[in-house]
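The next block holds one structure in the form of structure tokens; read it before the comments.
Rather than the whole complex, this shows some of its chains in their spots.
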Amino acid sequence: MKKLLDDPENAVADSLAGFAAAHADLVEVRGLDGAQPLFVTRAAGAVPGKVGLVSGGGSGHEPLHAGFVGDGMLDAAVPGAVFTSPTPDQIAPALQAADTGRGVLAIVKNYTGDVLNFETAVELAEAEDVEVATVVVNDDVAVEDSLYTAGRRGVAGTVAVEKIAGAAAARGDDLAAVTAVAQRVIDNVRTMGVALAACTVPHVGKPSFDLGDDEIEVGIGIHGEPGRHRVPAATASEVTRLLLEPVADDLGLQAGERVLLFVNGMGGTPLSELYVVYGRARSLLEQRGVTVARSLVGDYVTSLEMQGASVTVLRLDDELERLWDAPVRTPALHW
Amino acid sequence: MALDAGWARRWVAESAAAIAAARDDLTELDRQIGDGDHGANLDRGFRAVVAKLEATPAPDGEAEQVGAVLKLVATTLMSTVGGASGPLYGTAFLRASKAASREALDVSSVVALLEAALEGIEARGHATPGEKTMVDAWQPAVEAAAATGGDDPVAVLRAAADAADAGSTATIPLVATKGRASYLGERSAGHEDPGARSTALLLRAAVSAADADDGA
């Protein structure tokens, strides 16, 4: 394992210290000294009169979530250890910091760990009179959703939830309305991912799974988990079809609909390849009579240096489109 | 030997040592069907618990309750482990601490402690036996403990540890329907659940802590 790190056990704090210094105009990282719980807020603090937005989860998915703290998006982000959800004693103060009296929406990715730790934190924050609503993002169609399992995972679609809910909060929506729009995004967003090579967690030191020279892993999550099935390496066109079709089918996309198409890199794949996948996915959507009205291409929800990509489709309506277009000013998303 | 607060403190020390020794094995199990962090998560947690206990000496003069030690374990795990196992073990120790608010445990309070832990995990994780989780180690442990009888609380612990061990091994063929391993569907079969294995280690440490006292 070769990484640009000092002590692997301190990787998260070291990285956040650099992040804080590089983006001091936008964000503030609290608790870097280890004396207080670690979380990230806006440099200017919570916005009075605005519903607060907090997300969080394991580290290793940068720029998610800390990179999305700022105007038009999150008020606070809570980073756990690499691929490990943060603890309630980090989350609860972040919820409190984001509250200016109009309540806070917690955006949680659907993992047992994240759900349980946020649950506990919400109880703690409510005990301090913070009103908290929670939405659980579960966009990964690689995982079967059933009452008898942990349900689908939350992956790249999280960016759309955070962006759009952030815009709703910024325009002054109340907690119920922000929650409703976040849930509407969740109901209309689906993702599927593929890995060409696994990633290595710093304090583990070896790849999260082993993949042959001519195999790829389809239906991976963002924690270096192995996927649903392993297939022979294939062309971008073939791989994109394996990702896009289940996403579009699960959404039940109809001709005439408008969507956001988001091709996300897992960290170790060149941007040029993401554009190839984007082009292929767009063609497949157009063949279905679906219009790609908005696009995002890049590394936004990563899995350390994993080589691979995911394809996310969000069904748009006029309001979601407007909220997506609304200004945003964060370290990782800016328009 | 008495299962008193001294035992509980030794239990923590033995647990921390066992987890540190098994860190890589647990990680490897989690790498197979999860995200490869279970060893690191628990190791971080139990090192924190040891530090916390060192910084919190037994109260002067009055006898320390077993539950007081377990409560410290619970809150420290909850705030340092993260992941799924953090809140689950945290809740387990929290409920256990309530069942153990006494100076020493007899047979029935050992059984009650284990039952409370299991109930806590099931409540928090919405898990039932057979889903390839730590419940599959805790549940046979509780059953074996309840069936032991006699008046030796350490024998009860030993029966529980043996059963947890067997229960963990028995998770190998199961298909996971809870936790991260459930994402793998059928591919989760053929691997031991890391949380079940760590449960077996923790209960074994409880026995060693009692035996260590015995030998002393």
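A and B are the chain letters, set down in written order, and residue numbers restart from 1 in every chain.
Just so we're on the same page, a residue touches a chain if its C-beta (ideal position, glycine included) is under 8 Å from a C-beta of that chain, and two chains touch if they have at least 3 such contacts.
It should be emphasised that the depicted structure is a prediction, and the values quoted were computed from it without experimental measurement.
Student: Since just one copy per chain kind is on show, how would you write the full make-up of the complex?
Tutor: A x2, B x2
By our rule, only the chains that are shown with their structure count from here on.
Student: Centroid of chain A to centroid of chain B, CA atoms only: how many Å?
Tutor: 32
Student: Mind pulling up the chain B residues that touch chain A in the complex?
Tutor: For this pair, the touching residues of chain B are 27, 31, 33-37, 40-41, 44, 78-88, 124-125, 177-180, 182-185, 187.
Student: Chain B touches which residues of chain A in the complex?
Tutor: 58, 80-89, 111-113, 116-117, 119-120, 142-144, 148-150, 153, 201, 203-204, 206, 208-209, 221, 223-226, 228
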